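A protein chain is absent from this complex, but the other protein chains hold their places.
Entry: subunit A
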Amino acid sequence: MTMDVRLLRIDSRLLHGQVTTNWAKAIHVNRILVVSDRVARDLTRKTLIVQAAPPGIRTHVVTLEKMIRIYHDPRFNVLKPMILVENAVDARCIVEGGIRVDSINIGAISFDNTRVMVTDAIAVNAADVEAFKWFHDHGIKLDVRKVSNDSSKNLWKALSEKGLV
């Protein structure tokens, strides 16, 4: 047995406000794991995220490597975490590292110079598309929802419509 990953969510804003809280409550997690090499190295942001986490749920910021390590460590089997990653590439990295999920939730990926908008909250670049393709090929569902009770949309469809895959 390994830990029961309740949700793997891609959101470039990582942990922010009530949206995260809403998810955490809806799917009964007992831990929030923010997985990002960048943030784990940035002490200020790391502390900031931990401090601003919803009350009552412990939050940790870990690197990708550590996430994979603790996932396979039986001492952490009791965790029922929600995992937050910044982008699709990081998500792929930990799934390749052995973390088992059958769907990935995509909240928002902010726009920048390298990316194009796919839906109004999600922008992708070539690397993202590559990662999403990989997920699709491995039968992992790409579930677009902001909060838990939104109706689910399939990102693959949106990507196909835009001719990106």
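Here is the rule we go by: a residue touches a chain if its C-beta (ideal position, glycine included) is under 8 Å from a C-beta of that chain, and two chains touch if they have at least 3 such contacts; residues count from 1.
Here is the rule we go by: contacts and distances are computed from a predicted model.
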Protein name (UniProt record) of the chain left out of view, among "Rieske domain-containing protein", "PTS sugar transporter subunit IIA", "histidine kinase" or "RNA polymerase subunit sigma-24": "PTS sugar transporter subunit IIA"
Contact with the hidden chain (one of A:Thr21, A:Ser36 or A:Asn87): A:Thr21
Positions on subunit A where the hidden chain makes contact: 12-13, 16-19, 21-22, 28, 30, 42-45, 47-48, 51-52, 54-56, 58, 78-80, 110-111, 120-121, 146-147, 149-150
